[in-house]
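Can you read through this structure? Questions will come right after.
Yeah, one chain of the complex is gone here, protein chain that is, but the others are all in their spots.
Entry: chain A
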Amino acid sequence: MSTSVPRLELLNITKRYPTIVANADVSLSVMPGEIHAILGENGAGKSTLMKIIYGAVKADAGTIRMNGEDIAITNPAQARRLGIGMVFQHFSLFETLTVAENIALVLDEPFDLAALSQRVKQISERYGLPLDPDRRVHSLSVGERQRVEIVRCLLQNPTLLILDEPTSVLTPQAVEKLFDTLRQLAAEGVSILYISHKLHEIQALCDRATILRNGRVTGTANPREESPASLARMMIGRELPVCEAPPYLGERRPMLTVQHLNLTSAGPFGTSLHEVSLTVHSGEILGIAGISGNGQSELMAALSGEHPVHKDAVRLDSKPIGHLNAGTRRAKGLVYVPEERLGRGTVPPLSLSRNALLTAHRHGMKHWGLVRYGKARDYAEECVARFDVRGGGAGTNARALSGGNLQKFIVGREIMLKPKVMIVAQPTWGVDVGAAAVLRQALLDLSRTGVAILVVSEELEELFEICDSIAVLAQGRLSPAQPKTSLNAESVGLQMAGLFPKTPLTVHAEFDHASA
């Protein structure tokens, strides 16, 4: 193994799309055994760059060198032959097939399934990635699925491993395990490209970092020698914004109460809810931590009213609302910001005016069954101005807005409905740092006016930043909410793995109206 020749060198890579330049003149080099971070916000061009290396996208200009030789990578199969492996953010596994079968699907050469299972076992043990090759994927946790993807790469003896935001689906403990594995691989000489926007992870794991902003390299650094603030400056071009959370001094009473909510999931691979109980008070932000797929979407459907449940299972300001649909609940003061912004929170091909009409139509926008489009436009324009929605006015189509600006519009639209309770799923998922800070502050400000807010998020740091108390949803069960001050990332992480006292399943049979 040569130590002077870089394993991978990118020279002046440029990739243009019709509307944006994804990568402009990007150069970087990775040495053998190095863990190299690619740091940048959503939309900074990280994923495009990795897809170019993996042969999934062709660069318009620039040179790629591996071990000192110019190479042209035209497709992923060729990249794999060159020793490049990639673990994608979104897994591509078949739920109904076993681990070994899923791995066999991507092998280019003929294989023997029994022998393959044996190799999967060996590799998974060697790198501390315990995996049963004969289990079907649908029974695996998200962390285990990621192991399948990693083992799938390792089987091909890669010399360069690319991981795209690998920790977004892991508990803090699982993140530590993953890092051990990656360090072991690096010690054996494998180069690792680690894509992330989480500063502390990069500082814990990586030897070097290339920072991207708007498709350009804005700096190269040793992350251990930098502070989070200095890394953030390179990443977003200014100081990391902080939220202010003044104490709430107003009246405090239960606004949203969920009691013994049971819900059988509709899909075969969904998660059913068991005996979920929670209370959100006025002026309080309750966070629900946990990894998506543990009943989050089912809980959101039951709370928002998209999936009505038993009348008494959900109460708003102590009145039963469980049986009502989303529109009626909104009329009573319960608003909802869904995780899916395009296609659920907004109608993509319709203008912001019409998307204001979607949920705000009770606010004087109807007259004898006819729409007063002027009022809807006014509402949208006010929302755009008040919540700093950039990229278009009331006439712009929802799909033309960036993720962060669209989310500002949706959150703003729901806040302007003057709710009593607001439910928000993944408030800043895929949103840039600046917009995320604006959104978090908006939620904090809203709660301090006496509104009860329930936030479901995969980002623990976000929950610790804005919430008053935190509960954990794991395998369809909700842990008792605890004040944020009595918790830390580690204790929440243990609960995310399902390690918390289960609520007793006795009594209260009258609430057991699980709807299919």
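One rule holds for everything that comes next: a contact is a pair of C-beta atoms (placed from the backbone, for glycine too) under 8 Å apart; a residue touches a chain by one contact, two chains touch by 3 or more; residues count from 1.
We take it that contacts and distances are computed from a predicted model.
Think of the chain that is not pictured: of "Cytochrome C oxidase subunit IV", "Simple sugar transport system permease protein", "3-oxoacid CoA-transferase subunit B" or "Glutamyl-tRNA(Gln) amidotransferase subunit A", UniProt labels it "Simple sugar transport system permease protein". Among A:42, A:282 or A:346, only A:346 touches the chain left out of the display. For the chain missing from the display, the contacting residue among A:7, A:36, A:145 or A:329 is A:329, taking the whole complex into account. From the set A:55, A:338 or A:476, the residue in touch with the chain omitted from the display is A:338, counting the whole complex. Residue A:371 is the one among A:71, A:142, A:240 or A:371 that touches the chain not shown.
Note on the undisplayed chain: of the listed residues A:42, A:167, A:304 or A:407, the one touching it is A:304. In the full complex, the hidden chain is touched by chain A at residues 18-19, 304-306, 325-330, 336, 338, 340, 343-350, 354, 357-359, 361, 366, 369-371, 373, 397, 399-400.
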